[in-house]
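Please see the structure below; I have some questions.
Excluded from the complex is one protein chain; the other protein chains are retained at their positions.
The block that comes next holds chain A.
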Amino acid sequence: MHLKYESQLREPLVDGDKDYHQVTEDIVRPIEAKPTRLWYIGFYIAAALLLFGVYSVYREVTYGIGQWNLNKTVGWGWDITNFVWWVGIGHAGTLISAILLLFRQGWRTGVNRAAEAMTIFAVMCAGQFPIFHMGRVWMAFFVLPYPNTRGPLWVNFNSPLLWDVFAISTYFTVSLLFWYSGLLPDFATVRDRAFTKLRKRLYGIASFGWTGSTKHWQRHESLSLVLAGLSTPLVLSVHTIVSFDFATSVIPGWHTTIFPPYFVAGAVFSGFAMVQTLMIIVRKVFQMDDYITLGHIEAMNKVIVLTGSIVGVAYLTELFMGWYSQNKYEGYTFWYSRAYLFSPYGWSYWGMMACNVISPQIFWFRKMRRNLFVTFFMSIIVNIGMWFERFVIIVTSLYRDYLPSSWSVYYSPTIWEIGFYAGTFGLFFVCFFLFAKYFPVIAIAEIKYVLKTSGENYKSKVGHIEEQPLEAFVHEHAHHH
């Protein structure tokens, strides 16, 4: 009996007539083989970027935020832009795992593991910015509310930055737990196949002694559901709270009630784009075409065109309100500082519009949705566009706010500001390369689950198995261990 209704019109979720063993073989192969030359090249580039980032941060911590080009008017620039950008990217993973799990979307199983890993790494990258944008990062622990020896001094619960601390750390914790709990059975699989003592020991520790007993599965399933339930509101809350950093302020361009839904949609938008970027690489490099199918790509492209259009509507709404409110300060921010192409930062607004609103419309066409090259290109474009969006929101609102006397000189980053950003790319890809090498990039256990509904191999053989005597079956399958 199947839990799910299977439409005859749907394409199978896993291609290539796999059986269980093949699935395990395919997914664990990269872990057990020596890394390719490509892997090494990628890893070293990422590590070099990370080192440059570490040096950039070292300079900033030692010499001060003056290493960046921020000024009296533009107090946040690339730092918080990058923070919001990475947090946004960190949305797709949990959305895919949690919300799609609750909605019983079978196709998630092909991409959820990597997407969740991406989430974890993206949130790790994001976290660097609010920490190191502090002038006195060595006092960062002041933001933690704990009973302390500093008298009645406590954190300020009114501050959106404090909400950020809670939101991001909660999100990170839950995402990490969710990801890791999903990894347990797969680690056990890798452990069971281990060919060295060390591997057996390390994967043994990592799998927490998973034996595949009923109780384990039962607990695992309950935990997944509970965590999915917990994550679902978090997906919405994190970016809502990030948007409060701006929405609760008084600065024209920030002080906007539309921000929470607009930010969440934007986050899903950029998150899915990043998943596309990574998945297309993974499926190519690890030959996972059978698991990450064109169906997956297309499904995600649909999400991209939907969320891209939502943010497009949000942009237009902002512009409309900038005029309709007849507030001259908002009017100036939206209609001059942003939408006027020839204003100093007009290019960034129109860059955002072109990348986020106009170009994703290409995905209304099925052919384009299923074109790997177009998808890969668009996934990059969307993430550039989403970076512009955060830059537009932060810099164009700040650089010309209320008092014309304080309008800023042109803000552009220093090499160390860029270096910090590059460093987080380094961190992200170092983590991702290690993940791809040592972790099963596709959820083995979960993909086997959808195999039953979608695996042609299963369906063709299931009749045969049911009729087989026990001894014959055991004989046939014994070598599979």
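A few points about this structure:
Everything below uses one rule, namely that a contact is a pair of C-beta atoms (placed from the backbone, for glycine too) under 8 Å apart; a residue touches a chain by one contact, two chains touch by 3 or more; residues count from 1.
The rule is short, and it goes like this: contacts and distances are computed from a predicted model.
Taking the options "ABC transporter permease", "Uptake hydrogenase small subunit", "3-phenylpropionate/trans-cinnamate dioxygenase beta subunit" or "Quinol:cytochrome c oxidoreductase iron-sulfur protein" in turn, only "Quinol:cytochrome c oxidoreductase iron-sulfur protein" matches the UniProt protein name of the chain that is not displayed.
Only one residue in the set A:A46, A:L70, A:V303 or A:M352 touches the chain that does not appear here, and it is A:L70. When the missing chain is restored to the complex, the residue among A:S224, A:S249, A:T317 or A:S359 that touches it is A:S249.
Of the candidate positions A:W154, A:Y324, A:W347 or A:W364, contact with the unshown chain belongs to A:W154.
Of A:T211, A:Q287 or A:Q361, it is A:T211 that touches the chain left out of the display. Chain A residues in contact with the hidden partner, per the touch definition given at the top, are 62-66, 69-76, 130, 133-137, 139-140, 142-143, 153-156, 158-162, 165, 211, 213-215, 245, 248-251, 328-329, 331-332, 335-336, 340, 342-344, 398, 400-410, 474.
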